[in-house]
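What follows is an incomplete set of chains from the complex, kept in their original frame.
By written order: A, B and C. Residues from 1 in each chain.
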Amino acid sequence: MHIMEGFLPLSHALGWYAAAAPFVVAGVRRIRRILREKPEARMTLAASGAFAFVLSALKIPSVTGSCSHPTGTGLGAIVFGPPVMAVLGVIVLMFQALLLAHGGLTTLGANAFSMAIVGPWVAYGVWKLAGRLGLSFAVSVFLAAALGDLATYVFTSLQLALAYPDPASGLVGAALKFGGIFAVTQIPLAIAEGLLTVVVIEALSGKIRDEDRISTLAGKGK
Amino acid sequence: MSVGTLDRAASLNHWRHRALGEKALIGLGFLVLALVLPPWPGAALVAVAVLAFTFLGARVPLRLWLATVVLPLGFLASGGLMLLVQITGDGVSLAPGGAEKAAFLCLRAMAATFCLMFLALTTPMADLFAGLRRLAVPAEIVELALLTYRFVFLIADEAAAMTAAQRARLGHSSRRRWLRSTAMVAANLLPRALARARRMETGLAARGWQGEMRVLSSRVPVCRKTVALVLAVQLAVLLAVVLA
Amino acid sequence: MTAILSATDLHYAYPGEVPALRQLSLGVPTGRKLAILGPNGAGKSTLLLHLNGSLRPDRGAVLLAGKPGDYSRRGLLQWRSRVALVLQDPDDQIFAATVAEDVSFGPLNQGLTDTAARARVQAALAALGIADLADRPPHMLSGGQKKRVAIAGAVAMEPEVLLLDEPTAGLDREGADQLIAVLRQLGQRGMTLVFSTHDIDLALALADDVALFQDGTVLAQGRAETLLCDPALLASAGLRPPVLVELWLAAQARGLCPASGQMPRTPEALMEQLAPAPPALRVAQ
């Protein structure tokens, strides 16, 4: 779920644009550097972005019956790295708004912050941490993807709570309200996304040619 | 609604050949008004105006418009509901003035969504890319967006075909199988997307690609009468709000 | 002639597009091979997706063994166990790491035990003549081999009807000939085959019956021997008879082969009908 067009007041919409900007600009810089060295990486990055878009359109049949979908943030963060994901995420969000009326232009900053910045960084952090703690590959991937997904929605709920604090209990109450409807229902879906990502990454590891290893694109080296 | 529905509608729209500037002035101009003006009567007037441009001007089919508006309405229903209630020490109760707040929020969000839908249903993506270039967005990023756009449809078709093939072999017969099948789609889709990227590289190199992706985009001159009309309507909305 | 599958008055439009099927009626005769013949974009694939319940018509109905299609979750599972679908591009339906693993996908989803599924896989691979490929990873196969793996994946579910979308698309002559031979064998075992094609030569080589498709509807349905020899009817669907049939008709008109002969399905069959002129009567050279 992205925050719909016009749902945030002007000040919040602008604020989230400003907050997301440094991350996106850093991502753009990194991508421009990659493209200067390897112009053909354009195709690979675009294909990856399109893949992320299509993946996010695969509907998960959820318990509550509400329509939800994988965020792909965990997969993206592990395979591409968070800075690149910030830019791909903004592009994907723009297409979701204009091709599916999902999300919005005034809320693009807020959605980018939760979906293309918080989610990937949490997933990436969990992935690195789990690796350092010596957890197995599958468990690390699962935790990264599931928590990345969940973090996205918890953050979205916080964004909504900031905009619309509860008249009686303020920010905390509002966070509970929005979290209750947008994040708690997401727990089974986060678990599903975690499992999904494990299967995808395991299947991928045998399938991607070395030259496609996108970690190189993400500037991580081989 | 599939990925291509709105895109197709925009490409075949009655106003397809109008200048991007005019459509942006309507879509983005009213969007700003919807956010800046007080919801009543501001957003309400914006909604009426933008709907008039959508249906009377661009002649967007009503059925398509209704099918598109369903998804944002779902979000609005659950999000708006949260403004009706409050959490106190004793539990959940109706918030004082919540109904009014929720109604105002709905009004503003709906008006803004109508503006977004106007843009989505009348403006082909090609024009938007040309517009982004003119706005001095880095060329690499516009190219990346353009290629992503192109790949989206190819990859979406592949994903749809794969899903149909799995359904035909009962791949979605239980939740567990569904999860496995969907993961298999994703795992097969990414290498195919990357293989496509490599072939595209060869294909474009054969056309003399040197690292910069220049194309000739046709630019329609802005119609002054239309711009004047739109500005007049926007001014009228502003005045109506100030006077009210 | 009973119809195991039939469609009556189907109407379907993809959201926001012009109708893909319009007032389409069609019967699939049990135990025979039906070609859905028409140009690209005529709605052939859309029809196949209706015949296994993947798409649900806006109007009209699909009947399976005389009963209206059941679109409930359970109903669809049974439907698809009885009516299998093979898409045009085998890469869209081969997922697993090895051929055998991929072919086992359907039987396992049907709820068979591992042992029963393994037997099905072996039988299907043998039927398609690709038992030796069982352990190969799919990306190392040729186009023709992939196509046969995809069909094996459907055959392993032991369906009554096999729907195939453009089965020979992209194959070279040898690959196509091998595939046609395999499909003929499946037909001889009693499986009902329905295949879409824009290639009238494939219809000539394989079909018992032909449904002429144009603009989302069936112009005519009947025996291949009748339809493929009717230039006027074919022309109304924007098609020409197969080269072989055109030449046969021309030779008949010139009295070079008997008017009572059967429609030739292979060049050899036509050559047999071409009577050698007695040496004295040969055209001046």
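We adopt the following convention: a contact is a pair of C-beta atoms (placed from the backbone, for glycine too) under 8 Å apart; a residue touches a chain by one contact, two chains touch by 3 or more.
Worth saying up front: this structure is predicted, and the values here are computed from it rather than measured.
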Subunit counts for every protein chain kind in the full complex: A x1, B x1, C x2
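One rule holds in what follows: only the chains that are shown with their structure count from here on.
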Chain closest to the middle [Cα centroid of all protein chains]: B
Mean-CA-position distance for chain C and chain B (Å): 41
Where chain A and chain B are represented by their mean Cα positions, the distance between them in whole Å: 19
Chain centre separation in whole Å, for chain C relative to chain A (CA means): 44
Per-residue multi-chain contacts in chain B, two or more chains: 1, 184-185, 187-188
Residues of chain A whose C-beta touches two or more other chains: 203
Touch list for chain A against partner chain B, complex: 1, 3-7, 9-10, 13, 28, 31-32, 35, 39-40, 42-51, 53-55, 57-58, 60-61, 66-67, 75, 87-88, 91-92, 94-95, 97-102, 104-106, 160, 164, 166-169, 173-174, 176-178, 181-182, 192, 195-196, 198-200, 203-204, 207-209, 212
Complex interface listing, chain C residues touching chain B: 14-17, 49, 52, 54, 76-77, 80-81, 84-85, 87, 89, 91-93, 95-96, 105-106, 109-111, 153-154, 157
Contact footprint of chain C on chain B as seen in their complex: 1-2, 5, 8-9, 64, 67, 158, 161-162, 164-171, 173, 177, 181, 184-185, 187-188, 192
